[in-house]
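A single protein chain has been removed from this complex, and every other one stays in its place.
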Amino acid sequence: MAHQWGMVIDLDRCTGCAACVVACHAENNISTVGEDQAARGRAKHWIRVERYYEGEFPDVRVKFMPVLCQQCDAAPCEPVCPTFASYHTIEGLNGQVYNRCIGTRYCANACPYNVRFFNFYNPEWDKPLNLQLNPDVSVRSVGIMEKCTFCVQRIKASEIQAEAEKRAVKDGEIQPACVQSCSPHAMVFGDLSDPQSEVSRLARSSRGTKLLGELGTQPKVTYLQRESWHGAENA
Amino acid sequence: MAQKTPEQINEDLLRPLSGTSGRYLIVLAFLAGIVIAALCSFFWQVYAGLGVSGLRSPVFWGFYITNFVFWIGLSHAGTLISAILRLANATWRRPVTRCAEVITVFALSIGATFPVIHLGRPWLAFWLFPYPSERGIWPNIRSPLLWDFFAINTYLISSVTFLLLPMLPDLALVRDRAAGWKKKVYSVLALGWTGTPKQWNRLERAMHIMAIAVIPVAVSVHSIVSWDFAMAPVPMWHSTIFAPYFVAGAIFSGIAALILAMACLRKFLHLEEYLLPIHFENLGKLLLVMSLLWFYFVFAERLTAWYGNDPSEMTVFWVTQTGSFSPLFWLMVLCNFVIPFPLLAIKKTRTILGTSIASVTVVIGMWLERYLIIVPSLSHKYLPYSWGTYRPTWVELTITAGTFAAMVMLYMIFSKLVPIISIWELKVGLREEAHPAPALAPSHTQPNEVGAD
Amino acid sequence: MERRDFLKISAATGAVAALEGCGNPDHQLIRFVPEEDMLPGLATWKPSICTLCPAGCGMLVRVMQGEAEVVRNGQLGILKMGLPKKLEGNPAHPISHGRLCPRGQAGLQVTYHPDRIKTPLARSGPRGSGQFQEITWDEAMKQLLSHLTALQTSNEQGKIGFLTSPLRGQRKTIVHGFAAALKAAPPIEFAFLASRTIQEANAWSFGSDALPTVDLSHSNYLISFGADFLGTWNSPVAQSVGYGHMRNGRTGQPGKFVQVESRISQTGASADEWIPSQPGMDGVFALSLAHVILSEKLGTAGAAGHAGALIAGWSEGLPDYAPAAVEKQIGVPAATISRIAREAAANAPAVALIGDGPAAHTNGFFNALAVNALNAVLGSVGKPGGIVFSPVWTSQSGKPGAAEGKKDGESSVRTLAEQIHATPDSVKVLLVDGANPVFATPMAWRVREAFEKVPFIASFGSFIDETTVLADLILPDHSPLESWLDDSPESGSTKTVASLAPPAMQPLHNTRSMPDVLLDLAHQLGGPVAAALPWKTYDDALKIAFSSLQKQKGSVSATDADDFWTKVKDQGGWWSAEDKSVSLAAGKIPAAAVKNTAPQFDGSPDQFPFHFLPFASQLCYDGSLAHLPWMQESPDPLSTVMWGTWVEMNPRTAEKLAIKQGDTIEVASQHGSLRAPALIAPGIAPDVIAMPIGQGHTNFTRYASGRGANPISILAPMVESGTGSLAWAATRVKISHISEGKIVMFGASLTDASPELKHR
Amino acid sequence: MNALRSAGVNRDNIVVMSDEPFEEYSFGHAEPSVAMPWLAVLGGLVGGTGGFLLARLTQVAYPIVTGGMPIVAPFPTAIVTYELTMLGAVLTTIVTLLITAKIPKWKQELYDPEVTRGKILIAVIDPADDARADLEDRLRNAGADEIKSTGRFSAI
Partner (left out) sequence: MSRSNLGLKRCLRVTVFLGMIILVLSLLDRTSPAQDTAPPPQTMTQSSPIFTPAHRTVMDAVREFFGSRQKPVQPIAYTHKVHLANGMQCTDCHVGVDRGPDARIPSVNFCMTCHQVIATDKPEIKKLAAYRARGEDIPWQRVYGFLPSAHVKFNHAPHIRAGVDCAQCHGDMTKQTVAVRMVDHTMGFCVQCHREKNVSVDCVACHY
């Protein structure tokens, strides 16, 4: 069966350091939009670390939750796109075909996770910042919707490499930029269709939940809830 | 209606087509200015990118889609009213039908441009058309936007023909009076209409079928427009009530627009003898019914959301009810129900002026209603982290103003080119009053006692 | 730029570009012959070191072939060269374990920054105006040499000052060697977040003048007194990796993490329990914990050894730190204190950390010693799951040993400024490399006025910042990815680490690496200076220095020196084979046991009701990274603010002063005032006002200039009693509402807190 | 009208024009009523099958999985089919109207602008010469105002 790429994010380990946010910008040629565009809500972060405060002072708890495209199996954003710019690939990813996108932005409205970002202006890199652009990832132009692709360029590269070496893709060989840069190992990426892979094992954990799973989107990202410490006061 | 010879009717109704007064030109120029400004701001948006508008994440739809739904809604009144009145053979319909059909055509053509205006890359809009390209790529039939494409085009074709067919006899009438190049133009337009009974018979029958066909198309168009929203899992969008709610809203705003148009025509083109208070009386009653229906739908939607108490739905509920959108919400209820209901319910106030005031408030109210369906739901979706408010910019305001100016301008130009009240229907009506037709059964079913051989 | 004239420009350039673009060679820039032979589209990974903070993480740089617009011998052209595209942690490196923090990932933007200084500059306008004109390297060297020789001849070498950021490895040897050989004043190393007080306390408690390595992956219980160890303190990446393991890396029950600070920091957000304590009372808190442990016989006083003996009243069981007694002082209920103490004792190995915040009070030194004592009594010093002092290798010692040698923190700049103000011509020539004291010191120290009095300032910086703008001559250094790098971090790994990395790319601009410039100067000065720095280039010096490591047992084994050198270069450094921690020598014996001294605060409580707590920003660190667009635009994890700064306050405080989210407020201390938008967050004590350090640059490239406000500028010049370093958390302020305002946030306003909302 | 017919003028030669439909008098010879509604229904069916095929086969020709839906999604296909059915119906009615009423022929030989003044024109196309006088007085006593003979015989 074709790969079914998925991810597990352990909220118990995530420290909210936002290394994944910057690593994603570096890998996927995401442009910065400047202060006044960011003030108007047009900043693009394919992965963001959502922060929720709970409780009033002094017993306040903070929860971090990295949110990225969940590559849903029943994605609400796919059937609504009139030009098939957003569709479901064979390998279980939610493909975003930049050249087919005409910018109706319906997919972004349909997405309950708000993980789709629109190029309101033509992305701009003051020279020589453009030298940092990753040649494996296409640079989107104005009027195009973009979102996390699970670093599809890395998946492609590993698959081509594996094919060249006549072997299957090893579990853990493919690491999107965010998973690679996460210091507390909070994020694990792998093939859900292979039951022995680490991501499948973790996805079966009792702490596993799906973000907004009740909407029937069948997301491919499983969040492992925080465990409350229940140690004893005395040995 | 005072007894008028056909000759006098011709005189009265063709008078607007003659010279154009100075005042008319000034108003036309002013409106044209606004429309040009709107066009320029649209091209600026294409040149610079959608960033010039106020749209943002998560509110990706704003003024443009509000205008789209508003103008498509406005267009439903024309066909629905004239079609229903034709089928019901209501005698008072005769002067009203063409004004209504004209509103439909122009409102629809304006509304249909918005799916292109709001695109991020409008120059690729032709990808919606299912043409066989050598890449073997077809558009996505499952997308509500493609249903929009089919529905609006079907509706545009049918409503344009629904307007043009009854115009043929009047065009022939004008053709005979015109001279020079005008004669050539009108004779082309009139398709050589001579008025033989065969032609009349076919025209009547065709109009009859079209009336039957246009009503379901109109209802389907606006329910598809509502499904643009209902298909997306967004709080307060994803509900089954949207289709009937939008259709009711459409008819509601349509009737208001019709009353407004007729009031203006009556005042500026001095058609006092033809657009009688009885018309405003009847349309006023229709508006009253629709206002009640609209309130019923809003109440039903709010009740189910409130009672169900789903957290994300409740967020949008409270945001519109008491939160940052509440002034707009209560203004909408004021305009759509609180003002029109007493005005139209009391017989004394259901005059031309009364119904006009009610219609103005209803038009405003309905525009707000579309805005309040789209923006609050989008800005308060499931994850509170990424909520965001939306402020339109001058580009969107100019384009919205441009649409209203375009509507009035097109209407004024149309009333200069073609008699705004269909003359032959008026004459038939006149004659019927003189000696009413025998039974109610439509005549052509009677056996032809004469000449049947 | 007005829209109309932009249109004119774009139309003009458009026309030119259109002509020149169409497939005709003579309309395009000339192409230089590529120096490296690379396959386009294929990436090679080269080792490197992250120099953006003292942690010293080992990195891998993904280099791919690209076309860069460079100037080669005066002509602009296109060169196909290897360009770094992505930075990732070096999996083999014992500190980064293959990971990086957000700042590490943004190192690329330092190299490719549009406002980087491309050629040597000489000041052409009045000092501080920022007007420079480009000069060649020869002229620049000649000008600098003339100033140095002038002072040599009038043997006023003592008047040559050298101001750098904290240095390690060969770069430090060369800089100190140059200054010593020139008989100039000893170089001053300045960094705002130098954690000098903690190092001094460790020297006293455990005899090792360095920050501890925290072995979190084995610890079961962690009490952190204001230490942002998952964000900016000490070695964040290594500590995050350990923390991840501590949470649920091991079978069985996760370790508990208690954070003690008056404002929830980005690290505190992950804590199982947050205890808001009074500012400056961390030492008392630690000792009251120790009191409970000693009194309930959960640990013996003697076990603490020298670290415990330092504290007055230790042998008697710290009578005056009973929880009930200190409860009101530290603002934490006695029950909590004893519960935490019992939990810590029960769940060994338990470890306590102290961060920069609590150490930045007037009694910071006492707080640090108290926490060290608590650690000692918990028995977690030098043991797995506790704190360890990793041996450090320096080329002089030749072999790994305890960290020693005089290090100066931020206070050294204060003495320099006072010296210049006292005797104006005490410093004639000032060389500045990588330090920005004009921005990162309180205005009360008047560092800028002092620098303006120095006749000649030369800077090796790559960016025009608040200090470099005062320079008369700028000799731009390579960016880290373009230069030879070596580092021997003092903490982060139990192994001895000596990272080494060749340049990952050819230099983009007409810049030269600072050590090579110094070596060149030394050879031109001749005499003793040339003798002291015999190496021709920086990498020679490195080769010789690293050769002494060949004998040690470590990650690289090689037959001869050259083979060893190439292997170390390819691996990105050398690290010892097994974990060896430094044996605990008895530290300094103080004259008298250290007693608790209450923290003093600048400004009277009634006139300045709030404690002012600046904290290191997770993205802009201490302000040195504010010029990177990624750092400005990535939302700060807690406040989600982008492109700006904020003043954090408690919701009740805001209500009392009728301040709404985003309103512009004025924060005033006795030494200055600043304006910034207000951010209302539940996770801060009502009497504390917090502000991130990093923004408020007056002069720092297009992305950071004139953005936000700088909290350091209004700090009182309070000094830590023990070590003399700046007590930057000891200022009291008052706030007043100014006007409506705007704050750029990526997340929705904080008031709509969590998804469960009010119904009906 | 009956007078003319009784004079044996062939039904096709009599042309009647008026500026409003006189349904109730239905004089003149009603054409065999073309089954316009059935034509419309047929047009609708053709449009519908066209729509159904368009929807079905384009989805099959370019099989892209979206949102966990089947390749040929039933409801969208139904909607598109319905739309094109209605389009088919409307277009057929228009086409049948144009064809049966008249191919828009602009060379109009038998027409008199007077019709638009509210008069009804009854004309007989090239009657036999001898019968011209007889027809004229039949028309006259049927109340014709004015008789013109423009190469043709018409009476208003």
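When the chains are written out, they are named A, B, C and D in that same order, and each has its own residue count from 1.
Definition applied: a contact is a pair of C-beta atoms (placed from the backbone, for glycine too) under 8 Å apart; a residue touches a chain by one contact, two chains touch by 3 or more.
All figures in this text were calculated on a predicted structure; none of them were measured in a lab.
The omitted chain makes contact with just one of the residues D:Ala35, D:Leu53 or D:Ala78: D:Leu53. Contact with the undisplayed chain is limited, among B:Ala48, B:Val116, B:Ala178 or B:Ile241, to B:Ala48. As for the chain not pictured, it touches chain B at residues 47-49, 51, 123, 126, 129, 131-136.
Panel shows chain C; residues 1, 6, 9-11, 13-15, 17-18, 20-25, 27-34, 39-42, 67, 69, 72, 77-78, 80, 114, 702 of it touch the chain omitted from the view. Contacts to the hidden chain, counted on chain A, fall at residues 33-34, 37, 84, 87, 89-91, 93, 95, 97-100, 121-122, 124, 126-127, 130, 136-138, 140-143, 149, 152-153, 156, 160, 163-164.
In the analysis below, only the chains that are shown with their structure count from here on.
Chain pairs A-D and A-B differ in how many C-beta pairs they share in contact, with the greater number at A-B.
Between chain A and chain C, the centres computed from C-alpha atoms are 30 Å apart. One finds 88 Å separating the Cα centroids of chain C and chain D. Among the residues of chain C, those in touch with two or more other chains are 640, 746-747, 753-755.
Residues of chain D found to touch two or more other chains are 62, 64, 66-67, 69, 73. Residue ranges on chain B touching chain C, taken from their complex, read 306, 309, 311-312, 314-315, 318, 382-388. Chain contact summary for the complex, chain C toward chain A: residues 41, 64, 66, 68-69, 83-89, 97-106, 108-109, 112-114, 221, 230-231, 236-237, 240-241, 243-245, 247-249, 253-254, 256, 264, 266-270, 272-274, 276, 339, 342-343, 346-347, 508, 618-619, 629-638, 640, 642-644, 650-652, 681-686, 702, 707, 742, 744, 746-747, 750, 753-755.
Considering their complex, residues 37, 40-42, 48, 50-52, 67, 76, 79-84, 100-106, 108-110, 112-114, 116-122, 142-145, 212, 215, 217 of chain A touch chain B.
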